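The other protein chains are all here in position, but one chain of the complex has been omitted.
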Amino acid sequence: MEDVQSHTPQVALNIDRVGVRELKLPLLVRDRSHETQQTVASVDLGVDLPSAFKGTHMSRFVEALEQWNDELSYQSVKRLLLTIKKKLGARRAYAHLCFPYFITKRAPSSGSSATVSYECRLTGELDDSGQSFILEIDVPVMTVCPCSKAISREGAHSQRTMVRMRMRMKTFSWLEEFIDIAEASGSSAVFTLLKREDEKFITEHAFAHPTFVEDVVRNVAQRLLEHGQMEWFSVEVESMESIHNHNAFARIERQLTDNVCP
Amino acid sequence: MEDVQSHTPQVALNIDRVGVRELKLPLLVRDRSHETQQTVASVDLGVDLPSAFKGTHMSRFVEALEQWNDELSYQSVKRLLLTIKKKLGARRAYAHLCFPYFITKRAPSSGSSATVSYECRLTGELDDSGQSFILEIDVPVMTVCPCSKAISREGAHSQRTMVRMRMRMKTFSWLEEFIDIAEASGSSAVFTLLKREDEKFITEHAFAHPTFVEDVVRNVAQRLLEHGQMEWFSVEVESMESIHNHNAFARIERQLTDNVCP
Amino acid sequence: MEDVQSHTPQVALNIDRVGVRELKLPLLVRDRSHETQQTVASVDLGVDLPSAFKGTHMSRFVEALEQWNDELSYQSVKRLLLTIKKKLGARRAYAHLCFPYFITKRAPSSGSSATVSYECRLTGELDDSGQSFILEIDVPVMTVCPCSKAISREGAHSQRTMVRMRMRMKTFSWLEEFIDIAEASGSSAVFTLLKREDEKFITEHAFAHPTFVEDVVRNVAQRLLEHGQMEWFSVEVESMESIHNHNAFARIERQLTDNVCP
Partner (left out) sequence: MEDVQSHTPQVALNIDRVGVRELKLPLLVRDRSHETQQTVASVDLGVDLPSAFKGTHMSRFVEALEQWNDELSYQSVKRLLLTIKKKLGARRAYAHLCFPYFITKRAPSSGSSATVSYECRLTGELDDSGQSFILEIDVPVMTVCPCSKAISREGAHSQRTMVRMRMRMKTFSWLEEFIDIAEASGSSAVFTLLKREDEKFITEHAFAHPTFVEDVVRNVAQRLLEHGQMEWFSVEVESMESIHNHNAFARIERQLTDNVCP
């Protein structure tokens, strides 16, 4: 059968990235507490395409992913990228995996434990000059408004606030390290299971530590600067303000090495 | 050209509803303060299809909508439904319009005014036995947790909470009436523009009126029962709990006449 | 500590359903090919609340779910509902689980196999009069337009089309049975991995079986009527028309027993 993809294209431009998006599959992820955990992922895969070829061979991405069948780690993503690069005859390969990551968390007073879910994303890119990994994780926290607290006779508005960290890593780090960083940076962590004594504890703790989105983003950024295992990071904090129907946000981005921007 | 839609289908089953979905267009809506306001809508249109016909004529829905070109009211939706029923040779016609509705709201202490947006949906259905209108509106409010307040030395968690009202109307009512009902039923209304004196006012007011989702849904239901202009309603309240990453919800549904369920 | 939830509410109305929404957790699901498969779920849980109580005890839903720790089946959902009903002192219990379900599917010509994902939802409700299960599954198929094919010198527009089945079950049935029904009802099934010979096969097969959304909804409805293991069903077909930026849809709903509507 004719290989239309190998024809010469009418417009001779290099394509930066071409591939497949939103392949869904079960995924085994390395986990600090249990060695591995089962989750599911949505996966994007891509390569560059030189100006000489009309099209890439999309089915080879799916084959590479099906054969991969590995637990998620930097090493296994590197293996996937090398396979894609080779199978597709490309100079650059790209993989992006989104998945929920589960942790069993204990309530602060009763010690009751339950599952908390965090949205994570891992992006790997590989070419002849080397490889890069960007790790992303979204951690919900609680914020109590310092202004509302200072000016009101009683109370202060609070809300669920999302901390979104994005980091170009130098070496492997556990997702749990970044969850800890985010949860230490708001007014309180959030939990799935809270008994009455826990609700009292969290309310009092949060009201003793009021934070603006500006405070949270600085607290996280400071801890990421101290962490030392990244070349670049961006952290964005967005609070679903309980007194508004719009959100507040703050963002800090830092280049920690002389490498190019992501 | 062949009219394939008029062929006899292989499977002779009546189709309850067939049509088009997510047509987007500018829309003029009747408004209590300014007579009309400009917004945009996403529109679904449908009819029944008897077992004798293979297909409906989808382009006629678009023609009916383009010719409609009217400000949104119960009368104008009735005209649209009659046109569709006739153009498509149907026994039943259906229209569903989703649109943001804008209100200028004054802050409670400074009186500063700004635009607030509410998601609304109007569903009309018409057949030989008559017509029905279901009106839906989503109103965000603030809730302060009564339990957290009662058990904590200081503070109480609060959050943005969505009140979703769904009502089969007997007669026309302004959207503003239902916005007022929802906003009176939580711990506080939410606003777009709040100066510091307003933030103080709202915080103190909300902490003086703590509400569970159960309280809010009952308060709204009670007011809808008193309103009198509906045959049936459903109200659902969902709070984005600031101490959890999951939501709490409560729902009350009431049939007020002997009509069939929606 | 004070049990504010047990207080008498200000408005004495029964609440139809109150609970938690969007709890995320890993889930083991029974599977025709491999006995069980690992996936993740988003779970809603609820109970009724009599007019005498101000609030329900939200943490008990989470405890029930954490203790459940079972593979998904009708029996295990029944156990979860019984636990919730008892723990919360309720007359009615409700559980709703959404999860992707994975199947390994072989391409029609090359036999190459790859993972396909289907969105599923299981809703269980239980009170003293018994229990009910509603099973939902979304199956993508391909449709080739019969009108476009009949009137054009060459070709016909095709598109991805979603079949959404919703069924109140009498007894257990495998999800695979409904996937088969939907995939046999469009112009072609869709696949994750297709080699060139498969793409040829599917294109030719789909063009030999052109279907409107009306055809697909009737084909599915006919097969569900013949299936016999349900009390009620609703099937909706929605095609992302490739010649429009809006969708076409068709819906058939049938009550097969004398039971009340869902």
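The letters A, B and C name the chains in turn, as written, and every chain counts its residues from 1.
Throughout what follows, a residue touches a chain if its C-beta (ideal position, glycine included) is under 8 Å from a C-beta of that chain, and two chains touch if they have at least 3 such contacts.
Because the structure is a prediction, the values reported are computed rather than measured.
The hidden chain makes contact, of the residues C:6, C:75, C:242 or C:257, with C:242. Within the set C:7, C:78, C:160 or C:254, the residue that contacts the chain not displayed is C:160.
Across C:14, C:73, C:113 or C:203, the residue that sits in touch with the chain not pictured is C:203.
Not every partner is drawn; the one left out touches subunit C at residues 116-117, 140, 142-145, 147-148, 151-160, 188, 190-192, 194, 196, 199-200, 202-204, 206-208, 240-246.
Contact between subunit A and the unshown chain involves residues 1-2, 4-5, 9-11, 13-24, 44, 46, 49, 54-56, 58, 146-147, 150-151, 212-215, 217-219, 221-222, 238, 246-253, 261.
Touch with the hidden chain on the side of subunit B covers residues 1, 3, 23-26, 37-40, 59, 62-63, 66, 100, 102, 112-115, 117, 192-197, 200.
Throughout what follows, only the chains that are shown with their structure count from here on.
At the centre of the protein atoms shown, by the Cα-centroid criterion, sits C. Using the mean of the Cα atoms as each chain's centre, the chain most removed from subunit C is A.
In this assembly, the C-alpha centroid of subunit A lies 29 Å from the C-alpha centroid of subunit C.
Within subunit C, the positions touching two or more other chains are listed as 1, 23-24.
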